[in-house]
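In what follows, a structure is listed as structure tokens, so that the remarks can point back to it.
Apart from one protein chain that is not included, each protein chain of the complex appears where it belongs.
Labels run A and B following the written order; every chain starts at residue 1.
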Amino acid sequence: MERTGADIRFENATVTYPNGHAGLKGITLDIPAGQMVGVVGLSGAGKSTLVRTINGLVPLSAGSIAVGGHTLTGRGGTQLRGRELRELRSNVGMVFQSFNLAKRTTVINNVLMGRLYHSPAWRTLLGAWKNDDVELAMRALERVEIVGKAYEPAASLSGGQQQRVAIARALAQRPQVILADEPVASLDPPTSHVVMRDLARINAELGITVVVNLHFLDLARTYSERLIGMRAGEIVFDGTGAEADEAVFESIYGRSLTAEDVLEARAEL
Amino acid sequence: MSVETATSKPAPAAPPGPGRLHQRPARPAHWGRKALWLLVSLIVVAAFWSVKIKWSALADFGPQLVKYLGLMFGPPDWSKFGEAFSAVVLSVQMAWIGTVLGILISFPLSFLAARGLAPRAVNWPLRVLFAVIRAVPEVVIAILILSVTGLTPFTGALALAVGSVGTLGKWGYESFEGVDPGPKEAVRSTGGGTLALIRWGIWPSAAPEVLSFWLYRFEINVRASAILGLIGAGGIGKMLTDNVQFRNWDAVGMLLLVVIVVTMIIDQLSGAVRNRLVNGSWRPPRSRGRNRPRR
Partner (left out) sequence: MSQAAAPSAPYMGQRPSKPRRGRPTAAAVVVLAAITVWAGLGVGVDLAAIGRNWQNAVVNTTQLLQPDYAFFPKTIPALLETLNMAVIATFIGSLLSVPLAFLASRATNPNAPLLGAVRFGMNLIRSVPDILYAAILVAVVGVGALSGIMALVLFNVGIIVKLVSEALDAEDLGAQEAALAAGATWTGANRSAMLPQILPSLASQVLYTFEINIRASTVIGLVGAGGLGILIDNVRSFFRYHELSLIILEILVMVLVLEALSSALRKRLV
């Protein structure tokens, strides 16, 4: 199958927050096009920072990240801004923990937000979308099997349905990369699997590079071909799910596995 | 572009079965919404069409405005600042007395207008009274009171008081009715009467909001007191209209600055106190922004 993803190359990527907290400590990492990568770690380990630097939502302090043909750099470098930054972002779809939909408007309008970069300002302001864009949005909704809700207000959907709309919004961008920041943290276990399956299917069928950070180790193992473990802003594990044994786990979490870290166990609680 | 083919593959055929989610719905027509928009547009067009205005006057509005701003502020005439200052103080005093009297009258009435605290037969006439008062502009109320107290600042204050009763009364009963039922039931269950209910079941919860409404009404009355000067009730409004009439533009400029500065100071002070009452902090609540993306 044709792979249409972009590769991502971190070069000594460093993020220091204004309060002095180190988010990323000189990460160097290579993600080939079309790979599905799961990032795991405790909260505060830097996994969210890692994902959010890829589309510039969190700016780098030093180092660089190359995404497809674009390069994000830290302060002092030629930082991407304005149209160039937006072009990079238009190639990178993002899925959020709390779905981030405009709840009062329709599902289709939410998905069309994925086309904002490609629409002229007057069309955006009038809400007069190109027919091609509407078609693209409808196809994206069909791919996550929720097109029937296209004209309903987003608020009327369940959490799982809202997250699938958010995935459709990312797909409508025709992205080379999809980032997912804790996409299932607000969902119940069965719905979590539906959403993760959607992401895995998109990765397999469309060849889009997917970077997803997850709290639950078992979900990450099941759905990603490559697992990255983070601790205190550094990568402490990089390998396949099969290689991630108890010892690896302890190096990531600094303690042994508990029910809190596994989705299935939590489901039984 | 290399992603050209990303989503242009044929969509998977909709599987059979309970697949409403797989079918593209028809675009809803929204007839009601369209009719409403049509009606609103018609009203606006009709208003523009029927209003008698020399739109040509707009053509030289720009130059005219520049000319008058120049006359007013280039530079303002500060010679009458003392007089202006005492006039603005008088306006603020009118607003204060108007608000205090308004509170004294509306406070008991708003309890009587609240459902559950007084019989329905008492609620409704009061609510109608509040609505009627709200509908009448303060100037008109002042014209009515004029014959009783003469053309004095006190007339202005009374007019503001009566005007305040309309809004304060309404806001009052609305917030008394909106109080969480828990404490109310608790007081009732201990056998407390209506007075005990008001003091211990309602007032503690409603107080911050109601106090903040009082201050807000004071802010409104500060502005309204300037209007009352028009009919001769005194204060900054009278001085302003007099100077506009005699085209003392440099004095008008000074007066405007005085009004703006005093109003802004009062708004800031009152706003800070209202925030303190409602949110427990002197500053307005911060926007719920988090992880703000940067440019």
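Quick note on the criterion: a residue touches a chain if its C-beta (ideal position, glycine included) is under 8 Å from a C-beta of that chain, and two chains touch if they have at least 3 such contacts.
These numbers come from a predicted model, not from an experiment.
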| item | value |
| --- | --- |
| Which of A:Thr4, A:Thr53 or A:Asn110 contacts the chain that the document leaves out | A:Asn110 |
| Absent-chain contact - pick from A:Val15, A:Leu101, A:Leu157 or A:Leu187 | A:Leu101 |
| From B:Asn123, B:Thr149, B:Ser205 or B:Asn275, residue that would touch the chain that is not displayed | B:Thr149 |
| Chain not shown: contacting residue from B:Val122, B:Val139 or B:Val179 | B:Val139 |
| Missing-partner contacts on chain B, residue numbers | 43-44, 47-48, 50-55, 57-58, 61, 64-65, 68, 89-90, 92-94, 96-97, 100, 131-132, 134-137, 139-140, 143-144, 147-150, 152-154, 156-157, 223-224, 226-227, 230-231, 237, 240-241, 244, 247, 252, 256, 259-260, 263-264, 267, 285, 287-295 |
| Sites on chain A contacted by the missing partner chain, in the whole complex | 55, 57, 86-94, 96, 98-105, 109-110, 112-114, 116-117, 119, 121, 124-125, 127, 166, 169-170, 173 |
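Rule of thumb we're sticking to: only the chains that are shown with their structure count from here on.
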| item | value |
| --- | --- |
| Chain A contact footprint on chain B (complex, rising order) | 2-7, 9, 11-12, 14, 19-25, 27-28, 291, 293-295 |
| Residue ranges of chain A touching chain B (in the complex, touch as defined) | 2, 4, 52, 56-59, 81-82, 85, 91, 136, 138-140, 142-143, 145-151, 171-172, 174-176, 205-206, 208 |
